[in-house]
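Just one protein chain is left out here, and the rest sit where they should.
Presenting chain A:
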Amino acid sequence: MKNNNYIKINVILAAFGMMIASCTDNENPTVETPPVEEAYIELNGGGTTFPNMVFVDLSAEEQVAVRRDSWDFAFSNGTAFQVLINGTTGAMAYETAYTAFSEVDEAYVNNLKSSGSLDLNFNNLSGILRVDNPSNPLNNGSVFGNLANNEQDAKVFIVNRGESGADTREWKKVKIYVSNNKYIIEHAPTNSIEVTKVEVSKNESHNFTYFSIDNGIVEVEPVKEKWDFVWTAGTSSTPYAQATDGTLAYFFQDLVYHNIYGGVGAQEILESDLSYEDFDIQDLQGLNFNVDNRLTIGSNWRSGGGPTSSPSAREDRYYIIKDKAGNHYKLRFLSLTTGGERGRPSLEYALIK
């Protein structure tokens, strides 16, 4: 990764500032690192197959890259009990009418497979019913919905673990319910009733606890205060008349979610209203930060290209991000590519003070 000189200077300045702070302010030995003032970042998305999701902490100028296919379920650590499937691999889930694994045999699953209703593509016009709500799944609805409070009432779901930009993996039969304030997940191969049962406890330092069918509980997103947005690929939607509810579930590359469950707000500003360079602290007044739709940045920051143009980062807009600590950053995306390769976007941002 390349760094521009001014970033290095900033780091030095910041370190210098810390030294001064620690020399003069003896009363407070746990000095907080001041927020980064300006930075340029190339995101380590992993390249054209965009294998990673990248969590970015603007004030610390840090990025954390995690493979998209490293997890299967995200258990909410919020007050309610809710679970999300892995939209970043295009996972889909189908609720069966049955509560026992034995009632869902392989023939049933094969029927579902050949119907195409658990495939995320534009031939599947009812796909939107089999995915979590793209903009705010905890509030607007997830495919698993309200979880049962006991094993008997929990329905068996058939889960396609997603093959959008990810290797095809075995489908699973899954039951998730709540017991003693803990999540219980039971899963089995589609051709057997050999059930694996795992207990997942809440962990309030993170928005979600991530679970992988192959590896159990896994580390995915950083502590909830330590990231502002995640760059990824993932399931979103596009208006399409013939699809159910006029909405087609569609897989997007270069999708950005800001951390609405960690208290981060975002607002889009058009250059034609106020230029990035001219935006300063007075202009924050009256901004209405979006905290309930994680798609404020979404795929709006880039154009998908068309018959005569290639995809590109839109230069006509930028974003104001308000982090959990109350810092305001102006941020603009610069490029979809590094070295001509998609999946390595770059961006720059500056603290508004």
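In this section, a contact is a pair of C-beta atoms (placed from the backbone, for glycine too) under 8 Å apart; a residue touches a chain by one contact, two chains touch by 3 or more; residues count from 1.
Basically, contacts and distances are computed from a predicted model.
For the chain that is left out, the UniProt protein name among "Prepilin type IV endopeptidase peptidase domain-containing protein", "Cytochrome c", "TonB-dependent receptor" or "Glycine/betaine ABC transporter permease" is "TonB-dependent receptor". The residue from A:Tyr94, A:Phe157, A:Tyr177 or A:Phe251 that touches the chain not shown here is A:Phe251. Residue A:Thr48 is the one among A:Thr48, A:Thr99, A:Ser126 or A:Asn300 that touches the chain missing from this view. Set against the missing chain, the residues A:Asp119, A:Glu225 or A:Asp283 yield one that touches it, A:Asp119. Touching the missing chain, out of A:Thr99, A:Ser126, A:Ser212 or A:Ser346, is residue A:Ser346.
Of the residues in chain A, those that touch the hidden partner chain are 2, 4, 47-48, 50, 113-116, 119, 121-124, 163-165, 233, 238-242, 248, 250-251, 253, 306-310, 312-313, 315, 332, 334-335, 337-342, 346.
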